[in-house]
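Provided herewith is a single structure, encoded as structure tokens, for subsequent inquiry.
Note that one protein chain is taken out, while the other chains of the complex remain in position.
As written, the chains take the letters A, B and C, and residue 1 is the first residue of each chain.
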Amino acid sequence: MSVASSLGGQAGGGEVAGGLMGRAAPETSSVATSTTAGPELVQLLTPEGERVSHPDYALDLTAEDYRSLYRDLVLVRRVDVEATALQRQGELGIWAALLGQEAAQVGSGRALLPGDYAFPTYREHGVAYCKGVDPLKLLGLFRGVSHAGWDPHDHNFGLYTIVIGSQTLHATGYAMGIQKDGTEDAVIAYFGDGATSQGDVNEAFVFATVFNAPVVFFCQNNQWAISEPLERQTRIPLYQRARGFGFPGVRVDGNDVLAVLAVTRAALRNAREGNGPTFIEAFTYRMGAHTTSDDPTRYRLASDLETWKLKDPLERMKAYLVRSGMADAAFFAGVEVDADALAAHVRKGCIEMPDPDPLSIFDGVYAEPTALLAEERARFAAYLSSFADGPQADADSAAATAGGR
Amino acid sequence: MSVASSLGGQAGGGEVAGGLMGRAAPETSSVATSTTAGPELVQLLTPEGERVSHPDYALDLTAEDYRSLYRDLVLVRRVDVEATALQRQGELGIWAALLGQEAAQVGSGRALLPGDYAFPTYREHGVAYCKGVDPLKLLGLFRGVSHAGWDPHDHNFGLYTIVIGSQTLHATGYAMGIQKDGTEDAVIAYFGDGATSQGDVNEAFVFATVFNAPVVFFCQNNQWAISEPLERQTRIPLYQRARGFGFPGVRVDGNDVLAVLAVTRAALRNAREGNGPTFIEAFTYRMGAHTTSDDPTRYRLASDLETWKLKDPLERMKAYLVRSGMADAAFFAGVEVDADALAAHVRKGCIEMPDPDPLSIFDGVYAEPTALLAEERARFAAYLSSFADGPQADADSAAATAGGR
Amino acid sequence: MAPTTLAKAVNMGLRKAMESDPKVLVMGEDVGKLGGVFRVTDGLQKDFGEARVIDTPLAESGIVGTAIGLALRGYRPVCEIQFDGFVYPAYDQIVSQLAKMHYRSQGTTPLPVTIRIPFGGGIGAVEHHSESPEAYFAHTAGLKVVACSNPVDAYFMIRQAVVADDPVIFFEPKRRYWEKAELDESATPPPLHSATVVRPGDDLTVLAYGPMVRTALEAAAAAAAADEGRSLEVIDLRTLSPLDLVPVLESVRRTGRCVVVHEAPVFLGMGSELAARITEACFYSLEAPVLRVGGFDTPYPPSRLEEAYLPDLDRVLDAVDHAFAF
Partner (left out) sequence: MAPTTLAKAVNMGLRKAMESDPKVLVMGEDVGKLGGVFRVTDGLQKDFGEARVIDTPLAESGIVGTAIGLALRGYRPVCEIQFDGFVYPAYDQIVSQLAKMHYRSQGTTPLPVTIRIPFGGGIGAVEHHSESPEAYFAHTAGLKVVACSNPVDAYFMIRQAVVADDPVIFFEPKRRYWEKAELDESATPPPLHSATVVRPGDDLTVLAYGPMVRTALEAAAAAAAADEGRSLEVIDLRTLSPLDLVPVLESVRRTGRCVVVHEAPVFLGMGSELAARITEACFYSLEAPVLRVGGFDTPYPPSRLEEAYLPDLDRVLDAVDHAFAF
């Protein structure tokens, strides 16, 4: 398998219709709890792998679509597991695992057309994959060799954003630009349950609704913001936030890749058609630690994890493929081979990622360089060169490299 | 009439019951326009001065209560008109008129008990009056002699707040403190329609709901944020913002002092009883310019003003008092006398307000003074003293004063 | 060539920028019909339409955050922050997002966003309307920070800021909005990031920017007229980040004395950086330490105190005297 061929999968081939979304999304006044999603949840595939229908969200896929969705889920999880292992082995400084959120990311990522722009947090490895970013490039940030390994414009996939919520405004602005351009592109902004408390996210709702911008707010409610449960952020289901701003909100089973795909497509279509923003709450669960630095045993119960394991997004797709006869053992074996190849690519590439040149500290601060910074750089270069066999062997050799510039 | 006696009027004498507010406030999906409020508006007194009832908001007042509410409206407007005139005459640098918003302020201000704390914007002159702040003290800020002329704790009335929305978080924090103290006080946070777009205000909603804090969010929707109409801030009625955070929102006729009183009392009671925050949208109109620096003819139609003049908060109360026989000509004349006296007090006090001592620049920066600042002050004092008959006559004489310290 | 106010000059510069490039947008609170509270955007919405001159919701973080998104889409937004004291809600978007995104993207993603901020005191305003927050931005790598002092610079500098591919924080001296000068639109301006000697002199160098340039010039005139007949060289810094030190160092090496003037509090104000750098570069030329004249290290006081708070001709001359007393 060529790694490249495993990437770049945009929305599957079949002509797929999502339910038409009216302005008034289903609303209840029930109070959210962290383990039950309530009756308002859109689902097309049960945890047991049973295909169900939903009055508002039809989804008509080919067998090939179903298989490739499953394959993406497996590959994305495999990258995540590999990266987690690389962190444990000291190759990455930290890793923010998406474990458990594969369906939310692949389902929404696959709903995007090439012209659609995605604004991620730091956890959207699955979306990045769907947008054609080589997962290896994601590792640079976590290894500490760069702040971003990809050019956002190459993939219509923004920089990872760590300052919680800030990207939702960028997404809204970008969508306002699309509107001015008069194209049919749309934007998707990813954020977590915790992020909904940030002023920026709420300002994004204001701007998006006032300007009717073609943006989909995609909230992965994984029930936790590090150690804080959902109840620290809201006392009602999160998708209902949208009604306070006058735009539709919908809660989808975030572990159901089909439902997420259908709901996201519908929301994107809505945006393209000039109907403005939609809030999607993908109801899911962070199966791992917040990041590899975190210790969730300090704040949550193992039993919660057990409950959610039963809702695993991969298992249910696998069950459905098997039950429906759309895939056989050879298919599953093939997917494993692809996953192994991708993991090997990621591992090898990661370990071989070179440390950056110390003088690259000064690169790219400005689009139009300044004399002051050039001076500072020159002074530092001279300083580095001053170590003939000084204590800073690293800097020393680096300076030599730099001297060649 | 003694001026003091006209102040400090807290909630009127009668035992007054407001409607019990459930969690689910009346909601519609109608889109707001700037001249019609929609059917959801709570009203107890029509623009024509007809007393009507509302199923959720009973209000049982004595004749004395009605008269004193009217008196407060007149006095507050009179102060406002006087301050506007003082600005025109160069005695104030600027003035933010409350013209048209008297009922929203007096109605809500009179609903407050002495232990309730109000967090104002820069326009809550009527609320200040209800909290016993001598209107004269409000003028200091606008004359430029102080940033605040009153001690917030003396009146449970916070500093005027110019940075839009920031006080809503202070209010929420204060309410969280009340909760910890276990007292039955409540808090009211004032803000405008424009403020609802600020991140801080939405964060206040998050904190208030998550902690179930005893705070009433009182939004005076006067249809304008300087030159921007309501449509620049929201595409649905503002009171519906609350539903996005899971707390009740209600729209009240902001030009109906009775309805505002009843709705605010109910919300405060709700808060005291441990039921958390309420959002009140007082639907009103800014009859004047944004401030005396503004020129509204650049951005709004005179015809709008005409429409709203018919809804004047004072006229309808007057009509009701006359119609119901609760007040006679002597009463109205008496109110005019009181208003004249208050205006004279404000005018005289304003004109006589001394300029502050230049060295007071250094006062109160810290609760625990620093040597560095003391040095800076001393240097400046020496500098000022160096002008025997220098060009800075002002600073000169001020320095002499300062020397006496 | 009619005399043009500074406010009008910015307006003309914006108009020119919008005419030259359809991607240029103007956005902020009240910039549309009202034309801004200082009328700097007067008439632009009428001529360029609501799609290009955008009255935004009342949220500064939202303004800057959406401007970043618009820039990513290929637009060149010019944001107006209504007054200096209202920029802080946008601080994260400015220092963490706008400033760092080009660097974070390894130079792939330019952010041509201009943020206009009327700044400084002297107009008798209430609190939060008279601040000088430039150091908060100049300390932030990735931003460029400039301040204009007169109508001619205002016109050319805003045009240069808009076409620049880096984020520019553009400070306008609000109390000089109504000052006039002849403006020749066909002149060739100096580069945006250059300082200018606005009055040559031999005995002491006065550095100023924005509203204080005029004050410095007045001080120089008074010093020349006084008994001592001191010849002060006045440099308008124009650019605060990056600093243009070339004319500054040349001047101080010649005069041996330097006074920096700004309205912002002295503590960690621009004067501190200038003093430190000049001292390092001109250590053997200095006859006296670089002295700083600025706002006191207090919050901005009530307006009836601002005359005392703000540096004026006398305070500048006092510092000049001190410099000569060393």
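Keep this in mind: a residue touches a chain if its C-beta (ideal position, glycine included) is under 8 Å from a C-beta of that chain, and two chains touch if they have at least 3 such contacts.
Since this is a predicted model, take the numbers as computed values, not measurements.
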| item | value |
| --- | --- |
| Displayed partners of the chain not shown (whole complex) | A, B, C |
| Candidate in contact with the missing chain, chosen from A:D56, A:E184 or A:E228 | A:E228 |
| Contact partner of the left-out chain, one of B:A171, B:A282 or B:A381 | B:A171 |
| Where the unshown chain meets chain C, residue by residue | 61, 85, 88-89, 91-92, 95-96, 99-100, 103-104, 127-128, 135-136, 138-139, 141-142, 241, 265, 267-273, 275-276, 279-280, 283, 288-292, 296-299, 326 |
| Where the missing chain touches chain A, by residue | 93-94, 122, 140-147, 162-164, 194-195, 197-200, 225-228, 232-233, 293-294, 298-299, 355-356, 358, 360-362, 365, 372-373, 376, 380, 383-384, 386-387, 390-392, 394-395, 398 |
| Chain B, residues in touch with the chain not shown (by the definition above) | 117, 146-148, 151-153, 158-159, 163, 166, 168-178, 180-181, 199-200, 203-204, 206-207, 210, 363-368, 370-373 |
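We adopt the following convention: only the chains that are shown with their structure count from here on.
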| item | value |
| --- | --- |
| Separation of chain A from chain C, taking each centre as the mean of its C-alpha atoms, in whole Å | 40 |
| Centre-to-centre distance between chain B and chain A (centres being mean Cα positions), rounded to whole Å | 45 |
| Separation of mean Cα positions, chain C and chain B [Å, integer] | 36 |
| Set of chain C residues in contact with two or more other chains | 56-57, 59, 61-62, 89 |
| Residues of chain A engaged with two or more neighbouring chains | 199-200, 203, 206, 210 |
